[in-house]
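Note that this complex is displayed minus one protein chain, with the remaining chains in position.
Note that the chains are named A, B and C in the order they appear, and that numbering of residues resets to 1 at the start of each chain.
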Amino acid sequence: MNNSLTCTFKSISENEALARMIAASFAAAYDPTIGELSDIKTVVSEAVTNAIIHGYSGAENHEVYMKMSMVERVLTIEVRDSGKGILEVEKAMEPLYTSRPDMERSGMGFTIMDHFMDGVEVVSEPGKGTTVTMTKQLTSVQAECH
Amino acid sequence: MNNSLTCTFKSISENEALARMIAASFAAAYDPTIGELSDIKTVVSEAVTNAIIHGYSGAENHEVYMKMSMVERVLTIEVRDSGKGILEVEKAMEPLYTSRPDMERSGMGFTIMDHFMDGVEVVSEPGKGTTVTMTKQLTSVQAECH
Amino acid sequence: MACKVEAEIKGNILLLRMEGELDHHEVESIRSELTQLMDKNEIKHLVLNLSNLEFMDSSGLGLILGRYKSIQKAGGNVVLCSASPQVKRLFEMSGMFRILMVELSEERAFSRLGAVQ
Partner (left out) sequence: MACKVEAEIKGNILLLRMEGELDHHEVESIRSELTQLMDKNEIKHLVLNLSNLEFMDSSGLGLILGRYKSIQKAGGNVVLCSASPQVKRLFEMSGMFRILMVELSEERAFSRLGAVQ
């Protein structure tokens, strides 16, 4: 079964947990392993947190867009903001790089996305916003007996 | 804290459970009672099921739209389809009325929504689709101590 | 979450223990299996243990009402022996308690049906 889900929610930090739960609920129907489910929650948390704190600099009156789709057990997650964008994407994606050491950011967000997903693509335009698209092939499950 | 969430998902019956989980996740941040949480899951299940089986007559290539918002602990849930619509809304909302006895429908969907929520509004246009808007005041919680 | 159904046949009585969430999606797949099972085994009475059913909506009511109708035709009874408050509220709201027998355990349900058999 293929499926898709899009959602839009306010840029408040409470929605980091909400986005994780939605992602986990979406994926749960496909019998992911515990590790896969945890990876999915983690990368959604990273991308949504980035949209809120970097994209919108913590302003709460904006919107974060998330799209999930599952096609032949390939999960695609897109997280998008219309915030300030990233000038140098490559640099931003380096391990330990953060533009906000003042916030005690670890600079590990993109690195974690890279490690936990099969593919991560970042498209960003300064002043326009950022779209992070991640894909992951879920392990196949044995046919269920009814 | 006020919040809002919109989502769009495919009109497949698997998404009845997904919609319930999303609604429960959205509401969970507001410390609802177990009864309130169960009411919310039930009415979302009713409205989304109706969109899928009545609105779209079970065709799986359509989209169901759900919007939730919380303002001062008043929860509003809107479920919308662009399906075939309802000719006589008042009749449709009568307890035990169903247009699909062949599917063993109980005709209790709208009655349950009425009972579990404080307000239910149905706007429908034949050939255009149906929008069900429900509201519920959550009970207040004691201030948390941190 | 899926709905798991455990079926046990004792004579002409079918005991169903349901677990998980019973919604329209689940009902669709359960219904045909259930009617087949009931026909093949010439079931007269139905005992429902819903104590582990965590969620049910009006689609579940429709499934149970449908089985009630065929059981009724055969002159049998449907006995509910356990359900959560959430499920009970739906039964109440829909008037199902006027047509279902209620007992406090599977055992009592069986002995009641034994008496009316």
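Note that contacts are C-beta pairs under 8 Å (C-beta built on N, C-alpha and C of every residue); 3 or more make two chains touch, one makes a residue touch a chain.
What you see is a predicted model; the values in this text were computed from it and never measured.
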Given A:N2, A:S38 or A:S99, the one touching the chain that is not displayed: A:S38
Given A:A23, A:I52 or A:M66, the one touching the chain that is not displayed: A:I52
Positions on chain A contacted by the hidden chain, ascending: 13-14, 16-17, 20, 35, 38, 41-42, 45-46, 49, 52-53, 95-96, 103-109, 111-112, 115
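Keep in mind that, in the parts below, only the chains that are shown with their structure count from here on.
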Approximate Å spacing (C-alpha centroids) for the pair chain A, chain C: 43
Approximate Å spacing (C-alpha centroids) for the pair chain A, chain B: 27
Residue list for chain A, restricted to those that touch at least two other chains: none
Where chain C touches two or more other chains at once, by residue number: none
